[in-house]
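For this view, one protein chain was removed and the others were kept in their places.
Chain IDs A and B follow the sequence of writing; residue 1 opens each chain.
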Amino acid sequence: MPWSLLDKCCEKCWHSPKTPCPDFINCSLSGPLCHSDEECAKKRKTRLEQLQHGEKGAKIKVPWTSCTLATGAEAVYQAVVDYISKRGLDITVSISGCYGLDFIDPWLEFVTKGMPTAIYANVKENSVPKLIERYFLDQDVSGAFALKEKTGNAKGEDEVPLLSELDFWRKQYRWVSRNCGIVDPESLEEYIASGGYKGLSRALKMGPDAVIDEIQKSGLRGRGGAGFPTGLKWRITRQQRGTPKYAIANADEGDPGAFMNRLLAESDPFRIVEGLTIAGYAVGASRGFIFVRAEKPLMARRLQRAVEEARKYGLLGTNILGSGFNFDIEVILSAGAFVCGEETALIAAIEGKRAWPRQRPPYPAEKGLWGQPTVINNVETLAHVATIMAEGAEKFAALGSDRTKGTKMFCVTGAVKRTGAYEVPIGVTIRILVEELAGGAPDGVKIKAVQIGGPSGGCIPASLLDLQVDYETLQSAGAIMGSGGVVAISDENCMVDVAKFFLTFTSAESCGKCMPCRVGLRVMWSILDKITQGKGQEEDLEVLKQLAETVRSTSLCALGGTAPNPVLSTLRYFMDEYEAHIKKGVCPANVCAALVTYLIDEDMCIGCGQCAMNCPANAISKLASGKYRIDQSLCVKCGTCYVVCPVRAVKKTSCSGGGGNG
Amino acid sequence: MVKVKIDGVTIEVEPGTSVLAAAEKAGLRIPHLCVVKGIYEGASCRLCLVKTPTGRLFPACAYYVYRDEEFISDSLDLRIERKVNFEFILKFHRMECWLCPRKGNCLLAKLSKELAVEGTPVCAECPLSPEECLLTKGVPCLGPITLSGCDAECVESGGPCWGCRGPISRVDVLENAFSRYRELGIDTETILRKADIFWNSLPEFEVVKKVFNRVRTS
Partner (left out) sequence: MEGSRRDEVDCASIDDLFQGLRREPHNLLEALRRVQSRYGYLPLEGIKKAAEYVGVPLAQAYSVATFYHQYSLEPVGKYRILVCMGTACHLRGNSLNIEFLRSVLGLKPGQKTTSDGIFSVEEARCFGCCGLAPVVMIQRPEGKNEIVGKANARTLRAIIAKYRRLEGGAG
C-alpha cells in the first residue's frame, strides 16, 4: 500500500481518532500545519498527483454503479484487468461513480500524463483491448466519446469533442454532483483530496448556531419534495429541549423514474455522510441514521462503507476533530414500501414497526424517533449542506431563481434520446431539461406531455414546456417538483392510461391506514379502469373530480394527499382524451387494450412467422399465401406481435363502438 | 389551561387535550368513528375533520391543543368530505344487516343518518334480533332493500317495512337481499309488487328490478 493522505506523514503528526487534530482535513491537503518539513509537504504533493493520474502515471476508470453494472460494466472491468495483466502494462485500474449520463453506459475513462483524458461510451468487453492499445500505446484518441481537455499531443484530438462543449454537459451546473463519475466512491482519501470534509471542519469551528445561520443564509430548501427551508427545520429541532436528539438521512428514494439520490449515494457517499454529520452537529443530535430503500442494495453498501471509513479516521465517533462533538451513524435497509419515504412512516420503520405514517403535528422536529426531537433530510439536501459549508452560502445563493436558491438534480427519462440525471440551477425551463439536456424525443415520436414529480406529481402538456422548474411555478401548474423525476410522455402513450398507471401505483402503495387513501384511490382507479375499457360515462368525470378533492384534502399523509394529482392534471390538460374514450369509445393513442385491435397488414407481411412464434395465445396462423393472420377471438391483446414484427406489419387500430356509449 | 374556540363556543381545557375531547366538553358533537381513547388514536376514519381559520383540515381526535386556537367543526365542505369518507367506509362493508346481532344499536347506521349517507338498509335500525326477524316468519318486509333513517318505526309498532324512504341503490346489498328472500322462501314478485306502492315512479326502482331479474335468471 502506498502512503495515503490520511496516514501520518511523520512521527510528529499526532492525529488519531483518539487524539483528534482539529486541522486534520486542511493539513492532509496543504500541510503539514503543526510542524514544518519539506519532506512531508512534498509527500502530499506527490500523492495528490498520484491520485490524479494513478500511481503508475496511467489510469483506467471503470464506473461501478447500479446503472453501469446493469449494462455490463463488470465484464468490461474484467476485460480491462485481464488485458493489462496479459500485456504487463503499467496502468492502474480504479473504480469510480457515474456521470449520470445513462445513454453512454457503460463507459471507460483513460487518464495518462501528457494526454487528454478520454471517455469512451457504450464499451463492449471485446473492444477493450483495441481501445487500450490505441490510447495508451498509439496515443490516439480517435473513437473516444469526449475529451476532458485538449493537449495537442494525441492523435485524432480534432475529431473528438470536448465534454465541456457538449450540450448535455455545458448546460448543467454540477454543484452537488461535482464528484459523480470523478472520484472513487469507496475512497475517503479521494473524497478529501477533492475538497471533501472541508465543510465539516469549518462547521465545527463555527459552532452550531452559526452553521444554522449559514444554511439559512444560503436559502437551501429540502430536496425531498416539500421544499421546506432546511435552516428553519434545523433551528426548530435545535430549540427543542428533549434529549437525545436524532438526525436521519432519507435515502428511501421510491419515486419511479427518479434515481438522483441513488446516483449521488453510489458515486459520492461521503458527501452524504458529511452532510448528515453537519446536520447532527447543528441540531445537537448524538446519533444519525441513513434509511436506504430496499431495492437499492449497492447504495446501502456504499453508504455503509463510507460510514465505516469515516469512523476509522475519526470523522465519526467521539470528539470528532477535537470539537467535543460525538456522533455516529447507522445505515438501515428498508424492507420495501414506498410510504417509508414519508417522514413519520420512516421513523416507524426505523423503530422496527409497520411503516404507518401518523398524524402531524407534532412534527418529527418536536416528537420524532422514539418520541425525541428528530431532523429528517433528503440525501440530496444533505449533500448540498456539505457543499455549502465548504464553498460558502453566497456561492450557492447566487444560483437558482428568486424564490428558490441553488441547483437541483433531475432525472429525465421516458421518450427522450439521452436518459440521465442532470443538475441545473433551479428556475431553468422544462424545455431545457427535456430538449437540450436530454435531447428531445427519439425519432418518429413527439413529446406530448411531461410528468414531473412522480406519483405525487402531475402531467404538464408540451405547450407549457417553457415553465420554470421551481416549487411554486410547478405547483400552480398542477405538478410538483417532488424528488425531481421528469418523464417525457410521447404521443404513443395514452394519458388516461398514464393516470391509471399512477393510481395503480399509489393505491398499491397506500399503507391502508386511512380511509380516503385506502378506499378512495381504489374507487378512483375503478372509474378510470371503466373509462379505459370504453365503458365510462360523462358523469364519471365529475365524480372523479369530487373524489379526488376529498382524497386530497382529507388523507392522513401526503401519499394520499398528492396521489390524485396525476388524475387532476390529466383532467385539466387532456380532457379531449378522456372524452374520446367515453364518447367515442376510442383510445386515440391505441394503448388501452380493450379498445385496440391488432391486425396484420398482409401487404407488408414478409411471412417470417416471428409473430406466430411469440404469440402466447397461439392466435396467429399461417395462410395459404404464406402470410399470417390474427384470429381476433383468440387474441388476448398482449401486443407481443406488434413488438416483434421486424417490418412493422402488425398494426394497432382503435375502432369506435368497442363497447362505448357514444 | 388553554382556550379552544370551536364554532364560536370557547372552552378552557388542559394543554394536550384533543379537539374532539374539547368539543365534547363544550357539548358539541363532532362525528367520529375510529377513535377509542387510549386504545386507538390513529386518525384513520377521517370523519372527525375540523377546519382551522386558514382552511387547513385536521382530524379532531388526533389534533392536540397546546395554545389558544380556533376551529370550525361544521360547514358545507366539511359535511361533504365527511360524507364521502363515510361512503368509502361503507363501500367495503357487507351490510347484511338483517343477519347482524347489533341491530338497532349500530354506529354505522347512526352515522349514516347523521351524515345523510344513503347506504344502510332499514334492518340496521330494526329492533328485532336476527332470530325474531319478520322474514324468518315469512312476512314480506321491505327492510333489506329500503333506505334507513326512520328508526324502523313500522317494525317498532309491529308491522313490516313498507319501503316509504325509497330503495337502496347498492347492487351488492340488493343481491344479498334477494338471496335472503329466496332462502327463506319469500316470493320476490310479492316484494316487488309491494315496493311498487311507494316506488312506482322512482328511477332507482328500475335498478332494483334489474338486479332482481338478473339474479333470478343467473
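Following the convention adopted for this analysis, a residue touches a chain if its C-beta (ideal position, glycine included) is under 8 Å from a C-beta of that chain, and two chains touch if they have at least 3 such contacts.
Bear in mind the structure is a predicted one, so any value in this text is a computation, not a measurement.
Colleague: In the full assembly, spell out which visible chains the left-out chain is touching.
Modeller: When the entire complex is considered, the left-out chain reaches A.
Colleague: Check each of A:506, A:640 or A:654 against the chain that is not shown and name the one that touches it.
Modeller: Per the contact definition at the top, the residue touching the missing chain is A:640.
Colleague: In the complete assembly, which of A:489, A:548 or A:630 touches the absent chain?
Modeller: A:489
Colleague: From the list A:23, A:105 or A:470, pick the residue that touches the absent chain.
Modeller: Hidden-chain contact among the options goes to A:105.
Colleague: Kindly state which of the options A:224, A:414 or A:534 is in contact with the chain not pictured.
Modeller: That would be A:414, which touches the missing chain.
Colleague: In the complete complex, the non-displayed chain touches which residues of subunit A?
Modeller: 66-67, 69-71, 102-103, 105, 253-259, 262, 294-296, 332-338, 349-355, 411, 413-415, 419-420, 451, 454, 485, 487, 489-490, 493, 498, 501-502, 504-505, 511, 610, 614, 616-617, 636, 638-640, 643-644
Going forward, only the chains that are shown with their structure count from here on.
Colleague: Find the geometric centre of each of subunit A and subunit B from their Cα atoms only, then give the gap between the two centres in Å, rounded to an integer.
Modeller: For subunit A versus subunit B, the centre distance works out to 47 Å.
Colleague: Report the residues of subunit A in contact with subunit B in the complex, numbered from low to high.
Modeller: For this pair, the touching residues of subunit A are 356, 358-359, 361-362, 513-516, 518-520, 523, 546-547, 550, 553-556.
Colleague: Give every residue of subunit B touching subunit A within the complex, in rising order.
Modeller: Residues 42-46, 49, 57-59, 62-64, 80-81, 84-85, 88-89, 91-92 of subunit B touch subunit A in their complex.
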